[in-house]
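For this depiction, one protein chain was excluded, whereas all remaining protein chains were kept in their positions.
Then we have subunit A:
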Amino acid sequence: MPLLKTGPRRVLAGMIVTITTGLLAAPPAQADLPDEQYHDVIVHLLSNVMPPQLDALHTATSSLADDMPAFCKKPDQSGLDKMREGFHTAMDRWQEVQPWRMGPMMAEGRDQLIEYWPDKHGTAARQFRLLLRNKPPLYTNPEKIGEASAALQGFPALEEVLFNPKLADEILAASKDGAYLCQYGVAISANLEKLTGELVAEWPAFADAMMNAGPKSMDYPTSKFAATDLYRALHEGMLIIISQKLARPLGEGPDDANAKRAESWRSERSLRNISHNLKSLFAIYDGELNGAGESGKGMVALIGADSLLDKSFRLNWQQIRDASNALPDSMVAVLAKPDGYEKIQDLENQVAYGVMLVENDIGGHTELGGGFNALDGD
């Protein structure tokens, strides 16, 4: 039934943008769930599911930081391939952490330091040109690079160093520019190790504050309120996939499309990022990610694991995953094909349909979708 599957989804995609303006009416109120139920979901997601993901991200960036100096001492193609592989591993882990926009992720602008994107004004490219021209020592100093511009100290900067063919050639040729760039890569890797280490270190205190929600807390007066952070991560994570990761490169239409507006276009993994985002977002619902946690103990516990609603949501989510899995990693490659635009648009429509499900099936039934003023203020 292709019409039934994609027709309404396509229509809905256009409507999704209006969600951020809060024009949708509140879903019908449901019976109150006991606060303990929200508490259990928070405990599971924050103390069982998330810490191993942060550890894995930190391990991956540590490995990058360990390997970069050796590569720079004697740069060759196999070393470069290894560093690129290390970048992909770290980026996979980051894309599974990225949607959890809460606590230490947001403190000190850390999410932007780890990955400054989208870069609407081309700040990174402009600063990168200046960097190459002036070669300031700050950027090759692992201790100091954290004081530099956010656009030049995280994953996109490392991506430019490792995947821009011109720069990679300079590195392999061990030219003056190449040597500077490689040392810059060393500093970025060390900085990513430090930033992700801070995430690991600060997460438990944040999790404790969420788990100790109560009338005395000025941050989380109830577990239900604390759980809205998790619901929002799921909801906004999907909106960000639509509005930034897909709609930006798609532009106004096929003639306006430009894969270079996509995240991680240089390393040709824009769609792979989305696939890892979706995996992580589903874990908020389901309760299991990369073997950590347990299926049925995420947000689904609030609407009833194995309930009709749960079964329907899982089937619909599988369609989104199928649309994502059917695509290769690179948006550059997909958009270069005649039917590429349509395929990316189809994924956008699938995710948009997912947003509607999240709002109605999860937001409505868990009562985490927002209240009277939040949904329809003025």
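We take it that contacts are C-beta pairs under 8 Å (C-beta built on N, C-alpha and C of every residue); 3 or more make two chains touch, one makes a residue touch a chain; residues count from 1.
By our rule, contacts and distances are computed from a predicted model.
Chemist: Among "Xanthine dehydrogenase YagS FAD-binding subunit", "Twin-arginine translocation pathway signal", "3-isopropylmalate dehydratase small subunit" or "Cobalt transport protein CbiN", go ahead and choose the protein name stored in UniProt for the chain not displayed.
Modeler: So, among "Xanthine dehydrogenase YagS FAD-binding subunit", "Twin-arginine translocation pathway signal", "3-isopropylmalate dehydratase small subunit" or "Cobalt transport protein CbiN", the name matching the hidden chain's UniProt entry is "Twin-arginine translocation pathway signal".
Chemist: With respect to the chain omitted from the figure, which of A:253, A:338 or A:377 is a touching residue?
Modeler: A:377
Chemist: Which one, A:183, A:243 or A:366, makes contact with the chain that was left out?
Modeler: From the options A:183, A:243 or A:366, the contact with the absent chain belongs to A:243.
Chemist: Could you tell me which of A:37, A:89, A:222 or A:319 touches the chain that is not displayed?
Modeler: Among A:37, A:89, A:222 or A:319, only A:222 touches the chain that is not shown.
Chemist: Based on the whole complex, identify which of A:66, A:108, A:256 or A:342 touches the chain you can't see.
Modeler: A:108
Chemist: In the full complex, which bits of subunit A touch the chain not displayed? Write them out.
Modeler: 18, 20-23, 29, 101, 103, 106-112, 118, 215, 217-222, 224-225, 228, 232, 236, 239-240, 243-244, 370-374, 377-378
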